[in-house]
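Written out below as C-alpha cells is the structure these notes cover.
Note that one protein chain of the assembly has been removed; the remaining protein chains are unaltered in position.
Right, subunit A next:
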Amino acid sequence: MARAARASAIRFEDRTLAGTLGELPWGLVLMLITVACIGTAALYSSTFTNPEEAGLPARHAVRFAISLGIMFVIALVPIGIWLRAAWPAYFVTLAMLVGVELFGLTRGGATRWLQLGPIGVQPSEFMKLALTLALARYYHNNLTFQSGRFFIHLPALFIIIVPAALIFKQPDFGTTLALIASGAVLIFLAGLYYRIIAAVFLAGIASAWPIYMFVLQDYQRERVNTFLAQLTGQAVNTLDDGYQIEQAKIAIGSGGWQGRGFMEGTQAQLDYIPEQHTDFILTVIAEEFGFLGATGLLALWAAILGWGLVIAGRSASLFGRFAAVGCVATVAFFILFNVAMVLGLVPVVGVPLPLVSYGGTVMFTTMACFGILLSVHIGRDERLSTQGMI
C-alpha cells in the first residue's frame, strides 16, 4: 500500500512550487513556531527587569523568523542536491576546523571562531549538519545486508572521530558530545550488531576514568566533580561551583504543579540563575508555568521529533532516512542534554535548548536540520541512484 502511494506520487520534476508547499507537514512547522513563541515569552519574563536586556525577546523572534525562512529554502532544495553536496560540505567544514586549530580566534578561553573576511564563523556548528549529511551519504552507498559487521562502520567511525577530536580540542565539549551522540545513533540505525554495541558501551564505561584523568581540562574536571558531589547529595559551596545548578533546582522545584504565574517567578525575576536566558531558560518556564508547562514543552518537542522519525521512516532512499534521523538525533541531543543538565542529571556543559534559549547559532543549526528534514519529506520518493557520483 505504501508502494502504491509512492507510485501515484508526482515525480519531483513535475511539481509546482505551490504544490510542494502544500505538501509540507504544516503541523510540524506550526509546532516549531509554538516552541519559538514559548521561548520568546520565557525570554521576555526573564529579561524585562533588566533594561539592558530589553531587546532580547524581539531579537529572538526576528532570528526565528529568519531561520524559518532559511529552513524553507533548505527544504526546497531537492534532496539529490544535498546528496551531491554531502561530501564537499563535510570536507570543507573539516578544513575549516583545521583552520580554526591553526589560526582561530580565541574568545572566552576557547578557540572556536574563524575569521572569514568580515564575518566570524564557528565551523563546529556547521559540522553538526555536515557530519549528518556525510554519514547519510556514506551509508547510502555502502550499506549491505552485512550491515551488522563492524568493518562496514569503521569509515563512519572515522568520519565522526576526526571532527569530534578537533572540536574537543577547541575545547567545545558540548558540540563534541553532540557529534558523537548523533553519529552513534546513525551507526546504530545502520544495523551494527548489538553485541558490538554492548562491547563498545562497556569499553566506554571502562575508559571514563582515564578520560577524566588525562583528557579533560581542569575546568571540565571541576564541573564533573561538582556535578558528582551534587548528584550524590554532598555539600557543595552553593555560592560558588554548585550555585547555578542549586538555584536552578530551587527555581524548578518552586514551580510546583502550575507554576507561580507568568512573570511571577522570584528566582527568574530576581536574577538568581546565571545564564537563565540562554542555557537555563527552562528554569524560567518550570518556575512560572510549573510541571504542566515544563512537561508540555517536552511533549511538544517529543511530538516534533517523533514526526521527524516518521518522515525518516517514509523515505525511499537510504540517504533521506539517515539524514532525517541524523537531524532528529542532533536536535534531540540538544534538548535531552540541556534539560538533563538544568535538572541536575548531567554535568553543566554549555548546551542550549533549541528555539527556546537565546542565541543565534543554535537557532540556525536547529532550523537547518529541520530544513533537511523537510527536504527529505518532499523528496521521500526519490530513490537517488548514486552511480558515478563518487
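The working rule: a contact is a pair of C-beta atoms (placed from the backbone, for glycine too) under 8 Å apart; a residue touches a chain by one contact, two chains touch by 3 or more; residues count from 1.
Throughout what follows, contacts and distances are computed from a predicted model.
In the listed set "Ubiquinone biosynthesis protein UbiV", "Penicillin-binding protein 2", "Diaminopimelate decarboxylase" or "Fe-S cluster assembly protein SufD", the entry agreeing with the UniProt name of the missing subunit chain is "Penicillin-binding protein 2". Here one chain is not drawn; of A:P123, A:P163, A:G255 or A:G359, the residue touching it is A:G255. Looking at A:R112, A:R321 or A:R380, the residue that reaches the missing chain in the full complex is A:R321. Against the chain not displayed here, subunit A makes contact via residues 49, 143-145, 147, 185, 188-191, 247, 249-257, 266-267, 269-272, 286-287, 290-291, 294-295, 298, 301-302, 305-306, 309, 312-313, 318, 321, 325, 329, 332, 336, 339-340, 343-345.
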